[in-house]
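Only a single protein chain was left out; the remaining protein chains are all shown in position.
This part shows chain A:
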Amino acid sequence: MALIRSSSPHLHKMNQTGHVMRLVLMATLPGMAAMTFFFGWGTLINVIWASLLAVGFEAAILKWRNRPVGFVLRDYSALVTAVLLGLALPPFAAWWVTLVGVFVAIVIAKHLYGGLGQNPFNPAMVAYALLLISFPVEMTRWTVPFVMIDAESSWSVLSLFDTLSLIFGSIDSALIDNYTGATPLDALRHRGGLTTEEAWRQVPVLADGIGAWHAVSAAYVMGGVFLLYRKVFTWHAPVAMLGSLTVLSTLFFIVQPDYFADPFFHLTVGGTMLGAFFIATDPVSSATSNKGKIYFGIGIGALIFVIRTWGGYPDAIAFAVLLMNLTAPFIDQYTQPRTYGHAKANRGMKGDA
């Protein structure tokens, strides 16, 4: 047998990108389960529908770009994008909303920039932001958790068939009215003249339904911790993001508790945990170095608080992440680690050292 000639190292950890992505997919399972449990089949249907679309779009555009379809599809990155988008969408989002979203995410936000690894923005968040701006009605119509629908019944979510017909068929306004409502963030935002304390007592979604969001957030944290443990990402970005959000909201809450929401609320409702562990940790569009990831996370946390409190949109993960995606290259320039044997780290594009 002819001896091969190759460059060192001759050993490789059997650690494929596909493997990493599969771990991420696995880590979303608890959150997905919790969402399905509390908000019904809609989430599951969205995720599956988005996944199918994502694979389809990815394959089509790969073929169009003359790239090896099977080889690239096996990196699972399109699936991760689809799942994250599916989880972020309202559970009863119509099929075409998901379709538009996945198209934007895969074709525009990812492949038009050169495919995996080349996209400056998180594809799922680009799609989410676009949908939120374009279809505000559909995107703000969140499902009410089952606990608020019928306290007597054990699990009174809309049936699978009804959900399917709602998503893929015509919109039945009676069903919509029955099963949808404001999210806690919405509720607290549009509480009229009520103080936060009054809102907590009087608004049903805050008084009765908040537990669902807490549970879902807890499920995402579980997934995140799992990924941390498997060293899929480092702690820097999520911890920095949650930290800055906590610090800011605490400060404001202490000063004016009547007006501002408490930090626990900020951490446990909306997409905070999903954003912290699955969006902010997206390696492609985030800052590179550990130090950079900290700045990146802090930026996201601060923006989330600002947009939630004073901005025009109820949830702010997508905008915060996209804005920080913009700054990532800049952050990279100023957060090089100090290399072994160097007194200090290099900064800027080039030159100083």
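Going forward, a contact is a pair of C-beta atoms (placed from the backbone, for glycine too) under 8 Å apart; a residue touches a chain by one contact, two chains touch by 3 or more; residues count from 1.
Keep in mind that, in the parts below, contacts and distances are computed from a predicted model.
According to UniProt, the chain absent from the figure is "Ion-translocating oxidoreductase complex subunit C", selected among "Ion-translocating oxidoreductase complex subunit C", "Alpha-ketoacid dehydrogenase subunit beta", "Amino acid ABC transporter ATP-binding protein" or "ATP synthase epsilon chain". Residue in contact with the omitted chain (choice from A:140, A:234, A:250 or A:309): A:234. The chain not shown here is touched by just one of A:16, A:159, A:178 or A:202, and that residue is A:16.
Residue-wise, the contact with the chain that is not shown comes from A:340, picked out of A:161, A:229, A:310 or A:340. If you put the missing chain back, the residues of chain A touching it would be 1-13, 15-17, 19-20, 71-72, 75, 77, 115-118, 231-234, 283-284, 286, 288-290, 332, 336-343, 346, 348-351, 353.
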